[in-house]
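Omission of a single protein chain aside, the complex is shown with its protein chains in their original locations.
Labels A, B and C are assigned to the chains in the order they are written; within every chain, residues are numbered from 1.
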Amino acid sequence: MPYALREALAAFRRTPVLTGLSSAMVALALFVTGLFGLATHNIRRAIEQVEQRVEIVAYIRDDAGRAEVAVAEDEIRALPEVLEVRYFSKDDALEVARRELPEFQEILAGVDVNPLPASMEIQLRPGSRTQENVSALVARMSAYPFVEEVRYGREWLDKVFLMRRVGAAAAGVLGSGFAVAGVLIVGTAVRIAIFARREEIQVMRLVGARDSFIRGPFLLEGLLTGLMGSLGAAALTYVTYVTVRYSLFNVAWIPGAWVGGGIAVGALLGVLASLISVRRYLEGA
Amino acid sequence: MPYALREALAAFRRTPVLTGLSSAMVALALFVTGLFGLATHNIRRAIEQVEQRVEIVAYIRDDAGRAEVAVAEDEIRALPEVLEVRYFSKDDALEVARRELPEFQEILAGVDVNPLPASMEIQLRPGSRTQENVSALVARMSAYPFVEEVRYGREWLDKVFLMRRVGAAAAGVLGSGFAVAGVLIVGTAVRIAIFARREEIQVMRLVGARDSFIRGPFLLEGLLTGLMGSLGAAALTYVTYVTVRYSLFNVAWIPGAWVGGGIAVGALLGVLASLISVRRYLEGA
Amino acid sequence: MIKLTNVSKEYPRRGLALTDVSFHVRKGEFVFLTGHSGAGKTSTLRLIHMAERPTSGEVRVSGFSSERTRDSEIWKLRRKVGFVFQDFRLLPHRTASENVAFALEVTGAPRREVRMRVQRLLTQVGLSAKAEAYVHELSGGEQQRVAIARALATEPLVLLADEPTGNLDEFATRGIIDLFRDINRLGMVVVTATHDLGLVRSYPDARVMEMKEGTIVYDSARLE
Partner (left out) sequence: MIKLTNVSKEYPRRGLALTDVSFHVRKGEFVFLTGHSGAGKTSTLRLIHMAERPTSGEVRVSGFSSERTRDSEIWKLRRKVGFVFQDFRLLPHRTASENVAFALEVTGAPRREVRMRVQRLLTQVGLSAKAEAYVHELSGGEQQRVAIARALATEPLVLLADEPTGNLDEFATRGIIDLFRDINRLGMVVVTATHDLGLVRSYPDARVMEMKEGTIVYDSARLE
């Protein structure tokens, strides 16, 4: 085993309190980020589910020919951003109205021609539910001569889009706040731990150690502290996830890439913080 | 100035790096909690705004006497949980329907008797918008002989209540996660700082200092570190709040009591962590 | 004043450091404790100071017994027993006078008195010029003298001095030991651990105890 690694591992044996506390601190700092990741990921999923209901409804003139509508239906269905197109005849519409609008039942019963129009309902693909796509499709539909009016729940949809923007902004602000705080906490923890060992660093210099030789074990120690802390954070987050899932409500686990990224970041931070601190104490003595 | 305070202040002069890093750590840990508080408070406010729209609508028989309805209206208005009661006549209803349901315009135009019922809309007071209150009020309204049907947007309202529960649970889980992590980070930071001074503690004992005498300055130092950290956290949170408010979207500042509570908690934690650590090193030597 | 009865001390990984040590030092005595490096001098002094407890046997110091004194009461003993540590044990980041003052502040002495006493003590050990120097700004011998001044600060009944002149020149050494003698004449028991046999010889009326491998092999008081 090379010297640096041997020494780095020995540090955990020599000052278990110090290295234990620092790893715990790293774990807690990243746990905060992990919790936030869990929350963000699930909020994002929830918004996506709401967005699924984005649909555009084109009301069709009573005098439109069924064939002409069917052609348009196929055209629309072929568009890359469209997920699904469904046709509702005038009878379908009456059925739905009867079921869903009981207060008009009497009126509708008393009328002998069906006053409701046929319609076409279009759903967009998950990645394509943007405001631009919706507007473009609405314009395209309106252009068909047999279309009387196009509706797409403008108000509601605008709210969903706003929600998405606010959500993204909030996640951005909170996320970067948490991330910065986490990074600084990790860095500070490692730096305090090295502060407690500054005299050792100075003795090493006095005995003829090159800076790179001294730095090696400390960097590795930072790496290990960061790594242990990140793994601890991942474990803590997972325990929280499982607890919430089985006792409160159904949440989804963070994507694996986030977890991996978080662990890598923790380890990297440990190294960086060590580097900064060790350099500081190498400049003395 | 008493000895303990003098010594505690001197610690900041003697080991500025150590005390600076610890305070910074406390600030960051509580900043995380502050950010979370900011988010929670604003989400809660948003849900409250949605809840404001909780209303119960009682449709009134066409054969009901206006006087009898007016009496009921006053009775309802007198209930403590009720904020407002508004009466809509049959004509008002027709007006609204014409405006808001264009696809039925033709039908409604063709009918010569107004098929829409009069109604009474009831809003609850902010604190009283619970599922129980709504159910009770619905039951009470249904009991009036002139009431044909009571509606209260059951589905939508259930969603709001669900949202509130989920929000509260999420805030609970995340909040306690963040709080626990914050508490532990603060504690660990102070403990590492005291670890770096454990030899000093032992020397003090060897020179004849009572434990309480040694503890005093360390507890005060913990208090000051916690206090400085909390104030730093409050400042960081406020800066974030101002930044978000002027560059992204309108958010509300956390209630003063939360801020005060957070600062008190930070200070208290500093003291507690010192207490635990100092005791630990007092047991040695 | 100090009485060790069949005291043994065993360290966890290292076996017996002291084996069956017994001696009695009475009020007013001036004792040199000698012996090779590793003989057990420091261990003996630490037992008297109750920084360690004996593995077996009893240590009694000025009414405190190692068997009955609770950890939380040891501070009372420490105020009666001054200790010049072999490795000084000064508080870092503090000045010479702050270090000496600390031993007095601990007892709740009023600040004015503390100031006066500290000044007098530093003058006695020849350091008045360095009162405001921080510990890391002092030479080895200067640090040692701060440690001596601190041990004397509370006017203890017993002074335990562990190699108190290892970093001092002959002249300063005589000054310090003469100071110890003077205070000893006022009643303070002094136990000085030292390797410096020349020093021991120059105080022929002092009691001398020699240790070897954790036992007392010679005690001039027992010959009388």
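Quick note on the criterion: a residue touches a chain if its C-beta (ideal position, glycine included) is under 8 Å from a C-beta of that chain, and two chains touch if they have at least 3 such contacts.
In this text, all values refer to a predicted model and were calculated from it rather than measured experimentally.
Asker: Just to confirm, in the complete assembly, which displayed chains does the hidden chain contact?
Answerer: A, C
Asker: Which one, C:D71, C:D87 or C:D178, makes contact with the chain that was left out?
Answerer: C:D87
Asker: Of A:M204, A:A234, A:I254 or A:V278, which one is in contact with the hidden chain?
Answerer: Per the contact definition at the top, the residue touching the missing chain is A:M204.
Asker: Could you pull out which residues of chain A are in touch with the chain that's been left out?
Answerer: Given the touch definition above, chain A has residues 3, 14-15, 200, 203-211, 213, 285 touching the missing chain.
Asker: What residues on chain C make contact with the chain left out of this view?
Answerer: 11, 13-14, 34-38, 41-43, 86-87, 130, 133, 137, 139-142, 144-145, 162-163, 166-173, 195, 197-198
Here is the rule we go by: only the chains that are shown with their structure count from here on.
Asker: Going by C-alpha centroids, which chain is farthest from chain B? Tell me that one.
Answerer: Of all the other chains, the one whose centre lies farthest from chain B is C.
Asker: Chain with the smallest distance from its CA centroid to the overall CA centroid?
Answerer: B
Asker: Averaging over Cα atoms per chain, report the distance between chain A and chain C in Å.
Answerer: The answer is 66 Å.
Asker: Measuring centre to centre with CA averages, how many angstrom lie between chain B and chain C?
Answerer: 62
Asker: Calculate how many whole Å lie between the centre of chain A and the centre of chain B, each centre taken as the average of the chain's C-alpha atoms.
Answerer: Here the centre of chain B sits 23 Å away from the centre of chain A.
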